[in-house]
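Contents: one structure, followed by commentary.
A single protein chain has been omitted from the complex, and every remaining protein chain is retained in its original position.
Chains: A and B, in written order; residue numbering restarts at 1 for each.
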Amino acid sequence: MEVPILKQGAFLIATFQAALSDADLNQLRMGLVQQVVKFRSRAVIVDVTAMDVMDSFASRTLREIAHMIRLRGAETVIVGIQPEVAFAMVQLGLTLEGVATALDLEEGLAYLNEKFKTTN
Amino acid sequence: MSKRDVASVPPESKRNEEPSELLRELVAHLRQNRTQLREEWVVRISETRLLTAMTKEEIFAEATSVYDSYVEALETEAFEALQAYARNLSERIIPRGVETHEVVGIVLLLRDVLARSLFAKYQNDFKKLNRILDAYEPAANRIANTVAVGFVQERERVIRQQQEAIRELSTPVLQVRERLLILPIIGVIDPQRARQLTEQLLRGIRTNRAKVVVIDITGVAAMDVTVANHLVQTVEASRLLGATVIVTGLSPEIAQTLVTIGVDLGKMNTVGDLQGGIEQAERLLGYKVATLAEPR
Partner (left out) sequence: MSVGEIRVAINSDQDIVSARQKGRVVANELGFSSGDATLIATAISELARNIVSYARKGQITIRQVNGLNRRGIAVIADDEGPGIADIRQALRDGFSTSGSLGLGLPGVRRLMDEFEITSQLGKGTTVMVKKWRP
């Protein structure tokens, strides 16, 4: 399944689909990191609004994505985690520690714009 | 139909009227005597002291509808309309305090009144009376059953709804200003209520687009390990939605419990009291906190 990656100024926006398999996630991880390098993006927003389950694998992949992107000097914001999914995640013990989160795409953009305002 | 069923049908019934034909005759009789039978039924209802929560006029109006639905169900042998009516009736009379036994009672009374009138009509043709009653009884029982079940289901639904409402009330999520929610928790929290609270808060964060949440637990006397864990999970889940949680009113005992289960209190945003918590929340939201004037 294709994960669309959209370039919006200095940011990249990746929109996850509901039924991503492990292979899709792995492919996405590679793709995102490559694009960050290619476009010299300052930040990546990963929109998971459509995901109805976030298990340990998906969560670990997100953390790895954030980590690899940080190594390339950019930041990652995860947006759109659904309330029920968030509840399941914390029960499982997945807290995405160290990764920025925001309510939705709009909030994610607002957060990043605020953050990069001074340096823009 | 299996062979045994066919064999069990008495041969006479083939020669005589089919049950449905008998029912038709019966329905005609009930229609003809509608006014009188309905009146008799209403009298019996008040004699038996059923539906005491309702006025005479109300009873008469409902009795008319029930009577007509009843006869219609007998005629069509379709129970959907009656079922819908039973539910609708229940919805109206449950808030009046009408009890299950009363509803079952009035339907059984009607069955009785109608059976008596059949006795009167066919008293000279005993065979026919028997056949009519054979056709009538199962249908009447099904009707009574349908109405009773409809009532009980409606009652359960109402009770569930009320419980839900009480729970919502006992854990209000308040929006004190844009993007700021307060969750004052009072009383005893068991795991079930804790779960409800969390779900309510998470939904509230989403619908109000909250960025900061103050959870005030001043009113919570004690917290066992399970509930303390839940509190921590609530804080974590809120962050996953992009909201910061400030916990206020943490008693030394509860703080101790949190430490025992391995919570790093330094990582948790705690402020002494609710007022302080709200002030910090406003700072986080970028409001200037003014003690005298209303903050802009």
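Please note the rule applied: a contact is a pair of C-beta atoms (placed from the backbone, for glycine too) under 8 Å apart; a residue touches a chain by one contact, two chains touch by 3 or more.
Because the structure is predicted, anything quoted here is derived from the model rather than measured.
> With respect to the chain omitted from the figure, which of A:11, A:87 or A:111 is a touching residue?
Among A:11, A:87 or A:111, only A:87 touches the chain that is not shown.
> Among A:54, A:77 or A:112, which one touches the chain that has been omitted from the display?
In the full complex, the listed residue that touches the missing chain is A:54.
> Under the stated touch rule, tell me which residues of chain A contact the chain that is not displayed.
Contacting residues on chain A, toward the hidden partner: 19-23, 52-57, 59-60, 82, 84-85, 87-89, 91-94.
Basically, only the chains that are shown with their structure count from here on.
> Return the distance between the CA-based centres of chain A and chain B, expressed in whole Å.
Roughly 42 Å, centre to centre.
> Report the residues of chain B in contact with chain A in the complex, numbered from low to high.
198-199, 202-203, 205-206, 209, 211, 233, 236-243
> Quick check on the complex: what are the chain A residues that touch chain B?
Touching chain B: residues 78-79, 81-84, 86-87, 89-91, 95-96, 101-103, 107 of chain A.
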